[in-house]
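Note that this complex is displayed minus one protein chain, with the remaining chains in position.
In this document, chain identifiers A and B correspond to the written order of the chains, with residue numbering beginning at 1 in each.
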Amino acid sequence: MSEERAGFAVELPVFAGPFRVLADLLLEQKIDVCDVPIAVVTERFLEHARETDGWSLEEATWFLAVCAILLELKVGRLMPRHEAVDEEDLIGVSPDLAYARSLELAAFRRVTAWLAERIERETLYVPRLAGPPPEFAHLYPDVLEKVTAQDLARIAAAALRPPPVLDLSHVTPIRYTMAEALRAVREHLQRRRAARFRDLVADCEERIQVVVRFLALLELYREGTVELRQAETFGEIEVVWEGAA
Amino acid sequence: MSERSELLRDLEALLFVSDDPVASVELARSLGVDRREVDALCEELARAYEERGAGIVLRNVAGGWRLTTSPEAAPVVERFVLASRHVRLTKAALETLAIVAYKQPVTRHQIASIRGVNSDGVLRALIERGLVAEVGREEGPGRPMLYGTTPEFLERLGLSSLADLPPLAPLLAAADERDAADGAA
Partner (left out) sequence: MSERSELLRDLEALLFVSDDPVASVELARSLGVDRREVDALCEELARAYEERGAGIVLRNVAGGWRLTTSPEAAPVVERFVLASRHVRLTKAALETLAIVAYKQPVTRHQIASIRGVNSDGVLRALIERGLVAEVGREEGPGRPMLYGTTPEFLERLGLSSLADLPPLAPLLAAADERDAADGAA
């Protein structure tokens, strides 16, 4: 990684830091490509080019190549037909898999006829939805016995609230921000001065949170706020605070 | 199957899905026979239930025919409702009361479409308890009955007027935020 490239940073809701690191995360599918507005990244790149006074051919080429890959990934994510092909690519285009899948789909299509017929036939059976007849109205509890106006308002709000429009949970699986990770790492290190990486992520609940913490650490290292040491590959990462207390 | 037994079958189905008493003339229109014949069919059906000691009975009340449970089965029905439906009844009654309180004046149809289920029985129970009352009729086709809360309702909640009900807007907004948070999880 040349220094110039590392210096090109982006700031997005899902990620803030070196674009190179973001690109790696995207390619490893650690961050959803759909969460990254490529136009914003491009703008940032152009701005960076202006700031550094002139183009580096190497950097420009690299950036264009990465953007092309990201765009392709993004198209793939938005159009699952492509996604299916990606999956086959991973296991080495398998005609067997494609064949099995077509058989399965044909079977499902066949069963839809049965489903449609069942549903159609079932509409002929009409249930009674009235509940207990008025003779049993006295069994309804005295609902105001333990209820306050506030309770009633809450129940009304729940009943009158329009149904949720769209579930976006699949599109934005990352709720950990760089800012939060930076804060956590800073707080820890300002107290202790030194720590192992594993201590810095001890409170993380999900793997992606660990990833974001790691990125935060890289960011602090870039700033010169922390010193990192790793005795051997995959060994313990020692972090020493170099910044203000 | 004879035409008469087909009529009896269709009549039984109509009465089964109706919550309120159905006027003979309305049944007659649906079955394509005259009113007198409907009454004769209903009497025959009522007798058949009685003869086989059925759990349901057919009665002519309040200007119409209505199916209900047999009085002999009442103790078991009460036990059943109290044991397994009570929580649901409470929930249904509270929800219906909340909707009437905030949406009044409101029709039965509006309540049912907000709750997604027929709420007539619940509404009747709330009326019987004096918490809800008929407050007028809506203009327009069928002029459906409008319902609202009673002074007793306010009294029970310790409110001096409906304007004292807690505003709904902040609760709706809070619920939205919670959904958004859930969605992002």
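We adopt the following convention: a contact is a pair of C-beta atoms (placed from the backbone, for glycine too) under 8 Å apart; a residue touches a chain by one contact, two chains touch by 3 or more.
Fair warning: this is a prediction, and the values are worked out from it, not measured in the lab.
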item	value
Chain not shown: contacting residue from B:Ala13, B:Val61 or B:Ala173	B:Ala13
Residues from chain A at the interface with the omitted partner, ascending	29, 32, 78-81, 83-84, 87, 101-112, 114-116, 118-133, 136, 163, 166-167, 169-170, 173, 206-208
Residues of chain B in contact with the chain not shown	1, 5-6, 8-17, 30-31, 53-56, 67, 69-70, 72-74, 76-77, 79-81, 83-85, 117-118
